[in-house]
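Missing here is one protein chain; the remaining ones are kept as they sit in the complex.
Each chain gets a letter, A and B, in the order it is written, and its residues are counted from 1.
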Amino acid sequence: MSLTATLPAANAAAQTNGEPLNYLNNGHGIRSWLLTKDHKRIAILYLISVSIFFVIGGIFALLVRINLLSPNGLFEPDTYNRIFTAHGIVMVFFFLVPAVPAILGNFLLPIMIGAKDMAFPKINLLSWYCYIIGAAFALTALVAGGVDTGWTFYTPYSTTYSNSNVLLTGIGIFIVGFSSILTGINFIVTVHTMRAPGMTWFRLPLFVWAHYATALVIMLGTPVLAITVALMALERIAHVGIFDPALGGDPVLFQHMFWFYSHPAVYIMVLPAMGVVSELIANMSRKRIFGYKIVAMSSLAIAVFGFLVWGHHLFVATQSVYLGIIFSFLSYVVAIPSAIKVFNWTATLFKGSISFDTPMLYGLGFIGLFLIGGMTGLFTAALGLDVHITDTYFVVAHFHYVMVGGSLMGFLGGMHLWWGKITGRMYPESWARAAMVIQFIGFNLTFFPQFLLGYLGMPRRYASYPPEFQVLHVLSTAGATILGIGLLITIIYFIWSLKKGQRAPANPWGAAGLEWHTSSPPPTENFLVAPVVTWEAYDFTQTEPKAQ
Amino acid sequence: MALIDTERNPEHVESHEHHPHLMHHFDSMEQQREAGNLGMWWFLLTEIMFFGGMFLAYTVYRHMYFDAFAAGSNVLNLWWGTFNTVVLIGSSLTMALAVFHAQTGNSKKVVIFLLATVLLGSIFLRVKYIEYNDKFVEHVFPAGDFRWPIANESVRPNNIGDLLLILVGAEHLNGAGASENGLAEKSPANTGAQDPAPGGCRAEQPPVDSTHLRCAYHEAHHDNGGSPYEEVHAT
Partner (left out) sequence: MLEMIHGILALSTFGAIMDASGHFALPKLLGMSWMLPDQASTLAPDVDNLYLFLVGLTVFFTVLISGAIIYFFIKYRRRSNSEIPELIHGSVLLETTWSVIPLLISLFIFAWGAKIYLEQYTVPNDALDIYVVGKQWMWKFQHPEGQREINELHIPIGKKIRFVMATEDVIHSFYIPAFRMKEDIVPGPNRYSTVWAEATQTGTFHIFCAEYCGTSHSGMIGWVTVMNNKDYEAWLAGGAAGGSMAERGAALFQQLGCITCHHSDGMGLAPKLEGVYGTVQMLEGDKTVLADDSYVRESILSPTAKIVRGYKPLMPPFQGIVSEEQLQQLIAYVKSIGPAQAASPAGAGKAAATSPAPRPPIMSTGAPETVSPQSVQGTPGKQPAQDQQTAKPKGAKR
């Protein structure tokens, strides 16, 4: 293997010979996609399927908001229960969990460390098929009438009382869980064994660190979700008594097992987005992330401490008071690494060269919204306060600030930053800026009133509500409409740019990182000449200036 | 396993010879083997977490319903269980030997040990069939038409103990579980109260189909006059 090439020159040279060979035009026809082992093509498969689920979940979200325009609700309560459950299940298991890792992580992680592919390409493809099969079950359940348990499947309602498609959905979630696990194995092994010569651990981009931490959480948490859902299904089919109090079982045990996965799952959703934001901030201000090591380590800290705090979902669930105090304490500890990240991102801007382009706007939008999401996490972790606000709209607003304000903003920011790299075309900048601003305004208008609603006592999962809450609900619905329009604009110009967008140069942003050292879109092997890394992460002297 | 993509980039020419088993995206056999090993270890970790959830439930309920679990373990067949444990461990040994001979290139012994593993696996399944069949015939299974098999048995399990002993314990714990609790032999010292008095278990609330299960659960506690703790009662 050649160890001497100077990368940018060699890779750029290959690109000039007419239509360059890349992963997109290397093989045509449906077969070349459905049987591909190329991590980039698998990422595209994920992009398409996850986007479809995002649209489905979004439609359910709008239906939820439409129902709540009137205190009496526009739908039957049973219909509404199925709608918000569908929204939760689709968004959590089929959008938020796979969005950043399976699309951006799959596409970029091998390139960023200078590998030709993931360590296990076939397992990578298998993971997509798991996703599709799981999704098929969940969609079948939806078409057959949906589920009415809420995405949390609390027993004994889900096991004994619900007359909806709990089993089908449970099977879908079980299978899609293995999709995550397979992706996680690939990430961990790839980062351990496939790094290019010279790519030491502390030269890894923070995106890779964040995905490594995410993979740890996925590997440790998702199997527990799988067994929990399986036991719930067994209970429902056979009434074996594990979670059924009438047979001596303990419904709270289900909650412990469920949240043992589902709280870390929050970090599965937000850690990769944090990795994206580190790239956005660094590349769009051409600065090494302030305190690179502590930001990298904070990802690992979040992954580890994230497993110790599940009990803060059970402060009013007849858990012992002392257990509550311990979980509250640990929850505050896990808040610190997130706080460090926010401060370090902000400090990165100091003396930077800050671009106003869309990826940066998303990066800053993420910081702002995640800040509020994180700060309101301090409210919900405060024991005495949580007694009042748990299971109200305050919690709904809190986790939407983290999940939508955090994960979705990070995901969209990443899509803008790497859209040229992935598709070979640039998105239209001014449309994108406008859409981002619309989304930001719409988002805040949707979810800020929900904080107020929650503290005033409005419980979540209510199909109808006392009339004094109507004003805030109408505001929220108005915001959701604006948010929906903003997202629609983004979807439209992304699709439009596939044909009409400007051709993307290898490095449109003057960004650092190995992915910018190969052509856009990259060749199937990622690099025509195997890279050798001789510089630190975010060394902007190694890049060429933005081509414009 | 060694398929190299036909859709290779023509410009990408390898400058050195390939090991026939090296996959295209790895640089060396060493790297490939390392990745495979690491991947397997992580996969095993996920398995631990997966079954860990089940073992957790088992532990919690074994603690909550100790007597019932002890009683449940008594319906298991000690001899078949012990025998099957030996078979299971033996098959691990033959499989490991097969891998060893594959690594040293002794293909004849690989075949022998793989066949031995298959044979032991079949024996294992056959014994499982016998054990499960007995239980199904006696209606000792976690749900549906559950019945406690031995009419004069003084200690009865609840269905949870039964379920977990069958599902979890059957794999690894049955031999140990049965012998550990083997001392829970009963004396016929039941002091009346055999019949579920005032309405007993029959008049229970839905879910109707599990009434008898709950019945078993109550009786497990109800009838434990003959348990090894009897001497304690007397004090």
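Definition applied: a contact is a pair of C-beta atoms (placed from the backbone, for glycine too) under 8 Å apart; a residue touches a chain by one contact, two chains touch by 3 or more.
Computed from a predicted structure; not experimentally measured.
Student: Tell me which of A:69, A:385, A:434 or A:478 is the one touching the absent chain.
Tutor: A:385
Student: Determine which one of A:195, A:256 or A:473 touches the chain that has been left out.
Tutor: In the full complex, the listed residue that touches the missing chain is A:256.
Student: Touching the left-out chain: which of A:22, A:49 or A:81?
Tutor: Only one of A:22, A:49 or A:81 touches the chain omitted from view, namely A:81.
Student: Who touches the missing chain here, A:52, A:167, A:294 or A:491?
Tutor: Considering all chains, including the one not shown, the answer is A:294.
Student: Thinking of the whole complex, not just what is shown, which of A:167, A:339, A:491 or A:532 touches the missing chain?
Tutor: Touching the chain that is not displayed is residue A:339.
Student: Considering the whole complex, not just the chains shown, which residues of chain A touch the missing one?
Tutor: So the residues of chain A touching the unseen chain are 73, 77-78, 81, 148-150, 152, 154, 156-157, 160-162, 245-246, 248, 250-253, 256, 285-288, 290-294, 314-325, 328-329, 332-333, 335-336, 339-340, 342-344, 346-347, 349-356, 364, 367-368, 371-372, 375-376, 378-379, 381-388, 390-392, 452, 455-457, 459-466, 510, 539-541, 545-546, 548.
Everything that follows uses one rule, which is that only the chains that are shown with their structure count from here on.
Student: If you average the CA atoms of chain A and of chain B, how many Å lie between those two points?
Tutor: So the centre of chain A lies 36 Å away from the centre of chain B.
Student: Applying the document's contact rule, which stretches of chain B touch chain A when the two form their complex?
Tutor: Going by the criterion above, the answer is residues 5, 7-12, 15-16, 24-27, 31, 34-35, 38-39, 42-43, 45-54, 56-57, 60-61, 64-65, 142-144, 158-160, 163, 205, 207, 209-210, 213-214, 217.
Student: Which of the residues in chain A come into contact with chain B in the complex?
Tutor: Chain A residues touching chain B: 1-2, 14, 21, 26-27, 32, 37, 115-121, 123, 160, 181, 184-185, 188-190, 192-194, 219-224, 226-228, 231, 234, 237-242, 244, 246-250, 253, 257, 523-525, 528, 530.
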